[in-house]
Structure formats: structure tokens, C-alpha cells
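Complex shown without one protein chain; remaining protein chains in place.
Each chain carries a letter (A and B) given by its place in the written order, and its residues are counted from 1.
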Amino acid sequence: MLAYARTRVLLTLPVLLGVSLLTFMILHLIPGDPARMLLGDMGGGSAAGDVSDEAYENLREELGLNDPLPVQYANYLTSALQGDFGRSFQTNRPVRESIAEVLPYTVQLTVVGLGLAVLIGGLLGVIAALHRNTWVDSATMAVSLVGLAMPSFWLGFILIQVFSLRLAWLPSTGSGDLTTLILPAATLGLVASGVVARLVRSTMLEVLRQEYVTTARAKGLGERIVIVRHALRNALIPVVTIVGLQFGALLAGAVIVETVFARRGLGRLAVESILRRDYPMVQATILVAAVGYVLVNLLVDLSYAWLDPRIKYS
Amino acid sequence: MAEKRSPSPIDPRSGLPGGRQSRRDLVRRGVGLGISAAAIGGFGLLDAHPARARAALAAGQEQATPGGTVTLGYSSEPPTMDPRVSGATHAWRLFYNIFDPLVVYDAENNQFLPGLATEWTMSPDGLVYTFQLRDGVKFHDGTPFDGEAVKFTFDSILDPELKSLTAIGYLGPYERTEVIDPLTIEVHFREPYAPFLNNLAHSVLSPVSPTAVAKFGADFGTNPVGTGPFMFKEWQQQVSMTLVRNPDYAWPIAAYQHEGPAYLDEVVVRFILEPTTLMGTLENGESDIIDAVLPQEVERIQGDSGYQMFLPEVPGSPQVLPLNAANPPTDELPVRQAMLHSLDMDTIIETLWYGTRKPAQGPLSSPTFAYNPAVEAMYPYDPERAATLLDEAGWARGGDGIREKDGQRLTLEYLTFSGVQGQAGELIQAYLLEAGMEVNLQQVEYAAMAAAFLAGEHNIARVYFSHTDPVVLSTLYHSRNIPGTNFNRTMKPDPELDRMLDAATAELDPEARREQYLAIQQYIMDQALTIPLWEEVVLWGARADVQGIHFQPLGGVWFYDVWRQQG
Partner (left out) sequence: MQQTLPAPRAMLGAGSTPAGRGRWALVRRLRQNRGAVVGFALLAVVIALALAAPLVTTHDPIKINPPARNLGPSPEHWMGTDQFGRDVFTRVVYGARISLPVGLIAVAIAAVVGTVLGLLAGYYGRLVDGAVMRVIDIMLAFPGILMALVVVAILGASLQNVMIAVGISEIPRYTRLVRGSVLSARENLYVDAARITGLRDAAILFRHILPNVVGPMVVLATLSVGSAILAAAGLSFLGLGAQPPRPEWGAMLADGRQFLGSHWWIATMPGFAIALTVLAINMAGDGLRDVLDPRLQSR
């Protein structure tokens, strides 16, 4: 088990290196010059004076954009390995600082969103499985699919309209206390709950057919005990897997949800810096997202091995 | 030797009381501009507005009560709060709260009023400005404000490491600053530069605390220290920025309406970039005031006594679509002229803005100094005229209705943003299609657009620059800005236009300068180098209890005079 864990950890390193290289190459494929971006008149109403060519060239030089690409990448990598991700082109703030500030909010959002998804999806999935092929089954599954069928920004705006503007129960924006977390997390959770519900349903069905459940039933254990103690526990194993698989989807959702609810977060930071060609910030946000993905999946694999003793690793 | 130019009708040394009346006038004018924007729009939306705005103003002067917090829902987050660095108007509007400018611009009379400078003179050759600075002013960190601080600010802007985006341009042909005595400085230029005082009125050239810059270095942008009525307290990135009252503030600039410290304890600026969400926060009370009411909601907000609506105009270049005069088919004058005649701008702008903004007529917005009203009659919506122009130029209708010449279809590449710019594009595309011009409309993000503009692949570009001085025309139409910054997206060097622009920039006599800019606007429109879209307006919406709102020259709120009705 330990050896397996070590191998898995070591295997993540080339992946992360690959992500950083891919990000770097992609960034330089995107048309658009960060220096020009800074000088630009974007933002729906900006102004600049009469900026000279020299000022522009000076800016490129200061940003390190005049070095050959391999030099730029080597520089980036060397600093990054020492924990220095440079300063943002846009804000001139240390990238590490900006990311450290926003990351907890995205973690909070995805964790609570995922929790809601497992809760809602799990419940719907169990209900559907226990009423297999009845109208209850169809209805619950249809409900679980509705969240999955809506663009998340659309769902978010609907929640704001209903709960924040019409009913005035919850704030629509902010990154502070728990109340500001509910609507964004619900948006994220509702989308993911459909996936969880379907998974739980099908594994429950499978588990319910297994011998040990039949045995438990034969022993005369109450149906509820059978379901909770035996069936549900085993049905949870694949749910753990989906945490890993869904993590990417949740992060994608966070990008949009954070924008809709004006919430602090990594996803928004990533999108905004891509659009602004803020190279150091893009590099770092994508790397952090990749580390997150890799870590979550590592944990999933390990917990999998722990949860299901039948699986052996060489 | 030095010719004294009277900066204002106020006697600067006598201090503020004498200036009170004219300050009030200045302010009233600012509000009036907002009204005229809508009134000219002519959709009857804003009839109730002037009375309410004046009432609010009057109330503000009579019964202002200190204390309280105002939450500002802001549609954009500044990249930095270092005024010397930032290039974004949204940031400038916030800077004024923390940093005081040296002078204040009175657009109505095209004259300058005291800020941190009390009086000033210019040498006859225009190369040396001498400023008297106000005594007893302190930065938020206790550093005394003096000539050294101004010199430090200007000189530091020139340091390449600072990466100044706008201020460096606003200094023009700046050479050096000499500190004559602690409160007297001379600013030297390499050549005459007429827009300098005007540039100085913008917050980007406001003095910064040299002590704080030394202390924070590259992080000054997140720890700004100025002399303004509010002090920077905290900035949670992506979320909010908190400004607190400067209790020692005793040097109101000429734009202000009262004396002593600001009324509000705190201004909390919340960054809400999604317009639909931002609108919602005004309605559910999460914001007390927002800077981007959705245009289709303006009428409703105005009709609701729970809210106030303000529409201050922004001078400078309106939103325009520069036409590439170096790339076919827009290299042909008749094609460009036909495009202008093909567009029913009244309908297009009303459709986009619901009467909140009016169509632009030329390369300058109407409230800008030296605006030329003669351009207004040049390109009326006239499809027949457009057809004649194209026919005579050899562009005949082809089988599918698109015009052709020598086997070439009349196809126009049009790059713009998504959002309202894209919607404007859709409307323009539809009108040009009627006229037999095929438009390939592409909505891209700014960075990709800038790259395409630089390559000159476009026929129709877009640009918008706010400024209180017509020198903005050099930024957008001088050939030196075709490469490099690429803000001149008409792409074709025109020595005659360059000469006119250079002369106007160096012309020190305001009246002569005005004449020159009138001719420049006429020339740009004769050449049909740009399609004027709309004059920019900031759509401020506030809850009814937020009082004393009046506006900076570029449409920001002076929060110094804002107060909160109790109860």
C-alpha cells in the first residue's frame, strides 16, 4: 500500500510538469500581447494618454516578454520551483499572494457544493433504486436530471431572482459568512447531484442483487438495516470515485458560479487572467487547479484501496 | 517675464469662502450635463430627473449629517490603486477619493480652479509652469505635502520600472521639476504642451506620498497613500475595497461643496462584474449606489421614489468605430462615406440604450472643449445617397444583393467585444447589409482584437477614450499611434492630419487652439475616418437616502460630499 502510494505520488510529478509546459505553450499560441493589453482601452471605458512606442517597448522589456521562449519558460520554472510565481502583469501583486487569498473560497465552494451534490443525489438515487421501475423511480430520476440539464449560469440567475430578489432570503453576492455561500454552492451542487443520483441508483441496484444482501435479508434483518448497513455502504464506494471524476466538472462550474455571484475564487481569477493575457497568473492558477485535481484523485485512489479490500495493488 | 494666467475667478489666497459660489455652479453644471444627455435623447424618460437631482443637491447643502457607510456596487475592479500606474477610467474615478489633484478643471468655462496648487503661471514660451502649493496639507501617513512630493511623483512616473500606463503619457514632453522653495515648484517641458493643466486635473497625476512609496515599493498599488478625503483601509481582491474618512482633511479642492472632513465614515466599494447581478444588488439593498444600471431598467428606476438615477456624460472621444483607410475596400473614401450614410444611428442607439445615451456625431463628444457642432449635419441617414456613392465608385449590386467591383465582393471585417458592443455590431451589420455591404462580424476578447488591429486585418475597429481635453484626438488619429500603441486604428498615415494635431497640441492660446480642433474634427469627418456611435454616459443608480451625489469630470462620484439620510 505504501509502495503504491509512493509510486502514485511520483507519477504526479511528470503530469504537473506537463501541465505547466502545456500552459506555457498554449499561452504563447494565443494571439494577444500582454503589454498591449495593459496599455489597452478595454473595460468599457478606459483612457490612456498618448503612449509612445518607447513606453510600449519598455513595458515588454520589463515584463520579460522580449526573452526567447525557452528562456522565459526556464526562468518561470526555476522561480516556480522555489515557490516564486512572479508578479501579476495586471496588478503587479505577487501571484502567490493573490492565489493564497482566493483559493480557500474556491475550496469552500467546491467542498460544500460537492457535499450538497452527494446529499441530494444520494437521497434521490436511493429512493429511485428502492422503487425501481415505478413512477417514483422515473420521477426522482427526472428531477435529478433537471439540474444537470441547465447551464449553470442560468440556474444561478434563477436562484438569485427567486431567493435573493423576490423572496429576499439570501444575499446574491459576497464572499463572507455562510449565507453568501448557500446560493452558489446550491447552484454547483444541483448540477452535480444529477450525476451522483444516477450513479447511486445503479450501484444500489447492483448491490441489492449481491449475495451478501440476500444473505442479510435471509437472516431476517430489517429492510432498513440491510439497506443502511450493507447496501448503502457498498454503494458508496463508486461515489468516492465520482468525487475524483467530478472534481474537474466542479471546478469548471466554479468558474461560472463565481462570476455570477461575484464570489472570490480561483476559477474567476483563471478566466480573467486568461482574457487579460496575464501570463504569470494563468500559469499559476492552472497549475494550482491541476495540483488540486491530481491530489483529489490520488486521495480517491488511495481511499478506494482502503475502502475495498478486494482491490490489491502491485 | 512670466505671464500670469488667472487660474480662476476665485482669489486663491483668500481661501475657500470666495470660491463657494463658483464651486456650486460647477457642480450644478456637472449634473446638468447628465440631464442634457437624456433630454437630447428625446425619449422623455428623464423629465423628472433635474428637479430631483437639484433637490438632492440643495438638501445636501442644508442638512447633511455626518456618519454612516455607503456601499458602492462597482462594475469593474481596478488592477491597481497606484494612480501613477493605472490606465483604467474606472480606477481613476476611485483615485480621486484617496488622492487630490493639483488643479480642478471647470469644463464649462474651460478654465482651471485650485486643487493642491493654489495658483500657477506659465512662461510665455510655454516651457515652464510655476505652481504655488497649498500649505498645511498632509498625506495620510503624516508626511507633509510639499514641492518635493510633487517632484517625486512626476519623476517616479518616468521610471521604467514603475510601468506607468497613462500618467507617463499625461506628462507629455516633461523634462524636470525644480523645487524653488518648499511650496513653489517649476515644471519644465522640452516643448510647449497645451494640455498639461488639463492632464493635471486628472487623478493620475495626483501627488503620492514619497514616504509610502519608499516603504511599500512595488506594493504601493495595494497600499495607496495620498492627501484625499478618504484613506485606504483594506482591499480584498475580487471582493471589495474599504475607504475610511480622513479626519484631518481640511483642504477641499475647488470641486467640493463643503469643508472639513468627508461626511461618510466609510465607503465600501464592492466589485460586482456581472451586470445582471450588479443590478440586483441595488434592488435588494446589497448596494446603496451602483455605477452601471441596466439601460432598459433606467426608466423604471427613475419612476420609483425609492431610487435616484443620474446620467453624467463623459467627455473625450465617444464610442467610435475607426475605419481602416489602408485596407480595401475601406481604403476608398466613397465606401467609408456610404457606410456612414447607411446607418440610422438614432434608431440604433435608441435600440441599444433606451434613451440613456445619445448618438455621437463626430470624433469628439459634445461636452468636450472645442467640440465642433458642424459635424452633426454631415452624414444623415440617407440610403439613397449611400447607393449613389457606391454606384459611382463602381460597386454594383451583385446577384445576392451584395455589391461587387472587379469581381471583389464588398465585404467588411468588423472586430469588436461581445456584450453591448457586439449588439451594436449586430445592428450595424443589419443596416450595412441593406446597403449591399457584407459584414463579417467577430466578437472577440480584447487581447485578440488588439492583435488583429495591429496587423491591420480589420475594416471596422472600435475605440473609446475619455478625456476632458481634445488632445485625445492625437491619441486616436495621429500616425505615430498606428504602430506601437495602435490606438490609431484608421491605419493610414496622413501627414496633413499629423501636422494639424501637432500644432494644436502646442498651441497655447485657448481660442486659437479651439479653432484648430474645430478644423481637425471637420477634416476627420471629411475623410470619413470613423463611425461615431454614442456619447458615453455613466448610468449611476442610488437608493433614495444617499444624498449629495455630484460628479467628477469623467463621470465618477465625489464621495467627499455624499452623506446618508438618517432613519
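One rule holds in what follows: a contact is a pair of C-beta atoms (placed from the backbone, for glycine too) under 8 Å apart; a residue touches a chain by one contact, two chains touch by 3 or more.
Since this is a predicted model, take the numbers as computed values, not measurements.
Peer 1: Just one of A:Asn58, A:Gln72 or A:Ser202 touches the chain that is missing; which is it?
Peer 2: The one listed residue touching the chain not shown is A:Ser202.
Peer 1: One chain isn't shown here. Among A:Ala149, A:Ala168 or A:Leu299, which residue touches it?
Peer 2: Selected residue, touching the omitted chain: A:Ala149.
Peer 1: In the complete complex, which positions of chain A touch the hidden chain?
Peer 2: Spelled out for chain A, the touching residues are 4, 7-8, 11-12, 14-16, 18-19, 22-23, 26-27, 29-32, 133, 135, 137-138, 141-142, 145-146, 148-154, 157, 161, 165, 194-195, 198-199, 202-203, 205-206, 237-238, 241-242, 245, 248-249, 251-252, 255-256, 259, 267, 270-271, 274-275, 286, 289-290, 293-294, 297-298, 301, 304, 308, 311, 313.
Peer 1: Contacts of chain B with the missing chain: which residues?
Peer 2: Contact residues on chain B toward the absent chain are 275-276, 279-280, 283, 294, 296-297, 300, 347-348, 350-351, 417-419, 422-423, 425-427, 429-430, 441-445, 447-448.
Keep in mind that, in the parts below, only the chains that are shown with their structure count from here on.
Peer 1: For chain A versus chain B, what separation do you get between their C-alpha means, in angstrom?
Peer 2: 39
Peer 1: In the complex of these two chains, what residues of chain B are touching chain A?
Peer 2: Residue positions touching the partner: 75-76, 79-80, 85, 87-90, 92, 160-161, 163-170, 172, 199, 218-219, 221-222, 236-239, 270-274, 276-278, 280-281, 283-284, 286, 314, 316, 417, 445-448, 450-452, 454, 463-467, 471-472, 474-475, 478, 480-481, 483-487, 536, 538, 554.
Peer 1: Considering the complex alone, what residue numbers of chain A touch chain B?
Peer 2: For this pair, the touching residues of chain A are 30-34, 36-53, 55-56, 58-59, 61-63, 87, 90-93, 98, 101-102, 157, 160-161, 164-165, 168, 171-175, 259-265, 268-269, 275-277.
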